[in-house]
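Take a look at chain A:
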Amino acid sequence: MDPMLLLVQGLNGMQLGVMLFLMAAGLTLVFGVMNLLNLAHGSMYMMGAYLAASLQQHTGSFLLALLLALPATFLIGMIIEAVAMRRLYDRDHLDQVLVTFALILFFNELVRIIWGPQAHFMALPDGLTGYVTLFPGVIYPAYRLIIIGAGLLVALLLYLLIMKTRLGMLIRAGASHREMVGALGVNIKLLYTVLFGIGSALAGLAGMMAGPILSIESGMGDSVLILALVVIVIGGLGSIRGALLASIMVGVADTFGRILLPPALASMVIYFLMAAILYRRPQGLFSANG
Partner candidate 1 sequence: MTEALLEVRGLVKCFGAIMASARLSLSIMPGEVHAIIGPNGAGKSTLISLIAGELRPDAGVIRFSGKEITALPVHKRSRLGLARSFQITSIFQGFCALDNVALAIQACSGHSFRFWQNARRIAALREPALSILEQVGLAGRAQTVAARLSYGEQRQLEIAMALAVKPKLLLLDEPMAGMGQEETEQLTALLMGLKGKQTLVLVEHDMEAVFALADRISVLVYGQMIATGTPDVIRSLAEVRKAYLGDEEMEGA
Partner candidate 2 sequence: MADSGYFDLRSAVLLLLLAALAVIPLFGDIFYTRLFTRIMIYAMAALSLDLILGFGGMVSLGHAAFLGVGAYTVGILSLWGVQSAFLSWPLAMLFSMLIALVIGAISLRVSGVSFIMITLAFAQMLYYCFISLKGYGGSDGMTLAGRSSLAGLLDISRHGTFYYLVLCILLLILFAANRLVHSRFGMAIQGIRDNERRMLSLGFPTFRYKLVCFVFAAGIAGLAGALMANQSLYVGPALMHWKQSAEILVMVILGGMRSLAGPILGALGLLLAEEILSNYTEHWMIILGPFLIIVVLCGRKGIYGMLKGANDHD
């Protein structure tokens, strides 16, 4: 195989991986700390994309759209948490699956009502439509490089947040000793709300960044959700490190699967991967650590 092609595909794999990480990080964080399996996470991805597209249309600026849509998804996440999620923490996973599934149905319909059933598109910001020359003869879309960079930046920020800040400490403590943290006077309710908001914002960010590359339509979050679930199960429920490693693995495996294998098998690669890993290590690659 041509090494240049390998590089380009590798970068594509990284780009997919990084987007998956943005989704998976929020999902695994919420599961690790609140023991909540949130299927509606994909809906936040979708909302992020729709909001950004809408704002871009109104303001004409991609950057402005992002800057406004991000806090908007954060807010929506917190509202959902307060209204529905908070009642699910003490329920078993089946209840959580059902309620969050119902939310998916709700949001898929909501975007159809607000924005209509047709697919929407986001324009690439002007400065980023070009290509970057990595090596002589190898060019790569600038926008995708930005995505990779942004994703890695977020990973770094998350790491700093969780390891070095007081909030991060609370997150880690909350994961292992909910009642204790509550007894110490920390407002657990607020912590959870904020955490859920952060998770939603991350998903929304993934959606916003995916906007210019994919078509924006009702239900776009569902397939990404499945991928994100596969990622967190492989990485270990509750582990951000695991989510990062697993998302890169899945992103690369999926990308290379598609160019090396016939389409039927290509789609199944990541599921085989997941089944194989779960068979040997049911708890995933890493255990929950925050």
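In this text, a residue touches a chain if its C-beta (ideal position, glycine included) is under 8 Å from a C-beta of that chain, and two chains touch if they have at least 3 such contacts; residues count from 1.
Regarding candidate selection, all candidates are chains of the complex that A comes from, given by their letters.
As the structure is a computational prediction, the values presented were derived from the model and not from experiment.
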Considering only this complex, which of 1 or 2 touches chain A? 2
Complex contact set, residues of chain A against candidate 2: 31, 37, 84, 87-88, 93-95, 97-99, 101-103, 105-106, 108-110, 112-113, 222, 226, 229-230, 233, 237, 262-264, 267-268, 271-272, 274-275, 278-279, 282-283
